[in-house]
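Notes to accompany the following structure.
Note that this complex is displayed minus one protein chain, with the remaining chains in position.
After this line comes subunit A, so read on.
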Amino acid sequence: MSPARPVLEVLESGAVHDRASARAFVDEHIAPRANGFERDGRIPEELLERMGAAGLWAPFLPRESGGADMDMVTLGEVHEEVGRGCSSVRSLLTVHTMLSWALRRWGSDAQRERWESELARGTTLGAFCLSEPGAGSDAAGIASTAVESGGGWTLNGTKKWITNGQRADLYLVFARTAGSIGAFLVPRDTPGVQVCPIPEILGTRASMLAEVTFRDVRLGPESLLGPSGFTAGMVLTGTLDLGRYSVATGSVGIIQACLEACAAYTNQREVGGSALRNLQLIQAKVSDMVTDVRAARLLCHEAGRLKDARDSTTIMATWVAKYFASTRAATHASEAVQIHGANGCGPDYPVARLYRDSKVMEIIEGSNEIQRVTIAGEAYREMKL
């Protein structure tokens, strides 16, 4: 048996640095295998390593840390392409991105020195621990606690629906402190950390979800990420905003995947001696996919542009992008199954997986109902009403 190809060789020949290179990587290594990932309920280690070699994990980190100084618009395009191939893989990127960005934005020099390079290379994988059995993205409902004692912290609580919780090496855990919500960097191998896989999820079945329990976990003072006091919640707000951006772009990828699958299928599938593509009802569905994927992509581009400009209105732009892209993804994934008929209900085509994954997009990083409440509130405020 020949030895495995060295990862550095892959890096030299296939680093992802823009949409086109991301698309090529996804078409070669992810999209053709995505149904298998879903069936297995996991992403193989070989792909995780290959993604690291291609610089996919955190390319927005600075070059001196092993990143590529990638801007947010391009990062969104890369996440869209990965989402087009497999939402489970994209969701791993999302939570890793959230932790890596929070470290970059809020971390101390010592914290960045310790983790940033490993996060950039993917030799340490991150996960985002906010949701609990009794509270989703509702920070006010957090029951986990971090008590300051003995010059450090004692962490207790249970986090649920943790994407990549099964595999991650480093958790970003949000817990209630004496006066606020604190963010803590918790290595998986810390005594008192227990990981329990969550199988048989509706969608993103290969995202390696877990319930993670922290029982009297002792942490040093250096584990607290970011400021304490009134701005501590900013770490959560900022991190969720970036997660929402990634989910929005991944949802665009789902619509694009639906479009490509439906175009290919209706081009070759015949009914009554004519290709499905000649039916006007099919054309209507395809045209709606084309229109919505372009609209959703533009909304994401605007949110990314505002992030690059460090403009606070990016938060609103990201809500709108995530709401629109995820709802349209769910609609078009449903239509994609319909277009494929019985073939759309089985594992021989990607659309059943896209359908399952798209529903998850309407829920994660803040449900769409919450998004709409927030968007409407912002609209009234903008109109000074």
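The rule we apply is simple: a residue touches a chain if its C-beta (ideal position, glycine included) is under 8 Å from a C-beta of that chain, and two chains touch if they have at least 3 such contacts; residues count from 1.
Rule of thumb we're sticking to: contacts and distances are computed from a predicted model.
Peer 1: As a check of understanding, state which of "ABC transporter permease", "Basic membrane protein A", "tRNA threonylcarbamoyladenosine biosynthesis protein TsaE" or "Phosphopantetheine-binding protein" is the UniProt name of the chain not shown.
Peer 2: "Phosphopantetheine-binding protein"
Peer 1: Pick out which of A:Gly226, A:Gly250 or A:Gly304 touches the chain that's been left out of the picture.
Peer 2: Among A:Gly226, A:Gly250 or A:Gly304, only A:Gly226 touches the chain that is not shown.
Peer 1: Return the single residue from A:Gln194, A:Thr237, A:Asn278 or A:Thr291 that touches the missing chain.
Peer 2: A:Thr237
Peer 1: In the complete assembly, which of A:Ser108, A:Gln194, A:Asn267 or A:Gln283 touches the absent chain?
Peer 2: Missing-chain contact among the listed residues: A:Ser108.
Peer 1: Please pick, from A:Leu47, A:Ala139, A:Val193 or A:Val290, the residue that touches the omitted chain in the full complex.
Peer 2: Touching the chain that is not displayed is residue A:Ala139.
Peer 1: Considering the whole complex, not just the chains shown, which residues of subunit A touch the missing one?
Peer 2: Residues of subunit A in contact with the hidden chain: 106, 108, 139, 181, 226-227, 229-234, 236-238, 241, 309-312, 315, 381, 384.
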